[in-house]
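Here it is, the structure, as structure tokens.
Entry: chain A
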Amino acid sequence: MISLAQMAMAAGFILILIGFYGALTQRNLLRMIVAFTIADTGVNIVLVAVGHMRGRTAPILDVAVPAADAVARVIDPVPQALVLTAIVIGLGVTALMLAYALKLHARKHTLDIAKMTELKW
Partner candidate 1 sequence: MSFDWMKIPYALLTVFIVFNYGLLLGALIQKIGARAGRRHGIPIWQNYIDLIKNYGQRTSITHGVMFYLGPVFRLTGGIGLLLFVPTIYGSYMFSNLSFAGDLILALYFVFFGTLGMALGAGESGHPHAAIGITRGLSQVSVAELPFALAVFAVALQYQTLSVTDIVAAQQGGMLNWTLFTNPLAVAAAMLAFLGSMMRPPFDVVIAPQEIPIGPPTEYHSAYLALMQTNRAIFPVAKMVIYMNLFFGGATSWPEFAVKVFLLYLFSAFVGVCFPRFRVEQSIRWFLIWAVPLGVLAILWV
Partner candidate 2 sequence: MVAPISTLTTRQTTRQTHMIKRAIALLLLFAVGTLFASLLLGYVPDSELNHTARYYAERTAGDVGAANIVTAIVVTYRGLDTLGEVTVLFISAAIVGLVLAQDRLPSDAPRQPRVPVSELLSTGSRALTPLILLLGVYVFVNGHLTPGGGFQGGAIVASGMLLLLLADPLKQFSHQLISVLESLSGLLFVGIGVLGVLLAGGFLDNRLLPIGTLGELFSAGVIPVIYSLIGLKVGAEFSSMLASLSETEET
């Protein structure tokens, strides 16, 4: 039977594909950015899903999970640490893209990426 992790992972992958599709077909800069945030979310979900282990709890030591038997109780903490970084970086890029879109619109009075092709060949 399919585990939660796999379902989450599948969902993540689907999100990525949706995001990519949008990014490839939408010519409006803002829509492309939105598409990318979707894809990022998908990636993050996959990241977390990979670390998930059935029947275990979050890697925080407290009364519920004493340090002694943490090994048997907690899930893999590494992906969670990684996803944190991934999220933040994705956010930085998104902010950057937004700023560029803003500026490009100010310059060219359009958000159509197909109209920004002075540089080519």
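Basis for inclusion: all candidates are chains of the complex that A comes from, given by their letters.
Everything below uses one rule, namely that a residue touches a chain if its C-beta (ideal position, glycine included) is under 8 Å from a C-beta of that chain, and two chains touch if they have at least 3 such contacts; residues count from 1.
Keep in mind that what you see is a predicted model, and the values were worked out from it rather than measured.
When you check 1 or 2 against chain A in this complex, the one that touches it is 2. Across the complex, candidate 2 is touched by residues 3, 5-6, 9-10, 13, 16-17, 20-21, 24-25, 50, 52-54, 58-62, 67, 70-71, 74, 76-78, 80-82, 84-85, 87-89, 91-93, 95-96, 98-100, 102-103, 106 of chain A.
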